[in-house]
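One structure, as structure tokens, below. Some questions next.
The complex appears here minus one protein chain, its other protein chains still in place.
Here is subunit A:
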Amino acid sequence: MEMVVVAPPAPGRLENLKRRFFATPLQALLSLISLAIMAFIVWKLLDWAVFSAVFTTSGGPEACQAAAGACWSVIAARWRIILFGLYPFEEQWRSALACVAVVVMTALSCIPAFWTGRRIALVWGAGTTLYYLLMKGGVLGLLYVGEEAWGGLALTLFIFITTCLIGFPLAICLALLRRSELPWISRTTGIVIDGVRSLPLISILFTFAIVLPFALPQWLVGDKLYRVIFGSALFFSAYQAEIVRGGMQGVPAGQEEAAMALGMSYWQRIGRILLPQAMRNALPATINQFVISFKETSLVVIVGFFEILASGNAAYGTGEWRFAYVEVYAFIAFIYFVFVFSLSRYGAFLERRMAVGER
């Protein structure tokens, strides 16, 4: 006897749709509610942002205010102040170029070929130097522009990269000190790390900007910007140190013992055996920490810096554009979103890639 097995006919497109979204009455209800919410939001948003919006500056603020939708003319009129702050108008190309340098530097450090200690240090060193020279000027015939005139997106990026540049090595030092075999060193470092972690970042920025000048000798006070950057780097390093330490705990003890048995010195053990493996373990959490600290640069607005959020407040806060606050905030939110979302997507991609290696 021959058995003929007939496969059930492949479901049609309509059947497929029905199975996916309308399998049970409850599913159907859920689908319909979700669809209704989505349609409503998408329609309202499109209507506001595109169909009834004003894009040109020709009509001036009055024509814009009369429109039912968004008034993007405010961005067309004020984008320079949002991106570059109070930087001299003629020199703003330098500010733009400096921002590009930072973006290129960040993109380069996302490529695995640059993931050795020396190369990453080279990329970041070169990128930051380039940024600093472009912004500050005073060399190669560039006009000198002091830090107090920096602002907008350029200042946000500067605070971010210097926080990472100071914070990252500091974090590795703190992590190594915390896992030291000498009890008093590890305990004291632990108290410092936990103390910083238990405080909100705003209070640390406030302390460094406003309180610290009292507690420092005159010659050490320095510029407020650099004090705030140091405070934010300290905060970053306290969190990052715990991430690095977690990565170190993931390295099997046998690795270090084997290195010791080979007669490697402490620094060789740390630099060639422990840290490379620990950093690999800590990579996803590290990227997450970068994402968080990029968002947290916006807090410096509270101690009175003219970064992108403050310059946005200024862009709509004065004169004829007072009504266009939603558009300005949407624009700034979009800029943050582009940076943060791409970085966090990259982090998720790395996590998946590394999970493949471990399967």
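Keep this in mind: contacts are C-beta pairs under 8 Å (C-beta built on N, C-alpha and C of every residue); 3 or more make two chains touch, one makes a residue touch a chain; residues count from 1.
Keep this in mind: contacts and distances are computed from a predicted model.
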item	value
Hidden subunit of the complex - UniProt protein name among "Glutamyl-tRNA(Gln) amidotransferase subunit A", "histidine kinase", "ATP synthase subunit b" or "ABC transporter permease"	"ABC transporter permease"
Candidates A:6, A:139 or A:215 - the one touching the absent chain	A:215
Touching the absent chain when the full complex is considered, from A:49, A:120, A:165 or A:185	A:185
Which residue of A:48, A:114, A:325 or A:346 touches the chain not shown here	A:325
Which residue of A:67, A:111 or A:199 touches the chain not shown here	A:199
Those residues of subunit A which, in the complete complex, touch the missing chain	20-21, 27, 30-31, 34-35, 37-38, 177, 182-185, 188, 192, 195, 198-203, 206-207, 210-211, 214-217, 295-296, 298-299, 301-302, 309, 313, 323, 325-326, 329, 332-333, 336-337, 340-341, 344
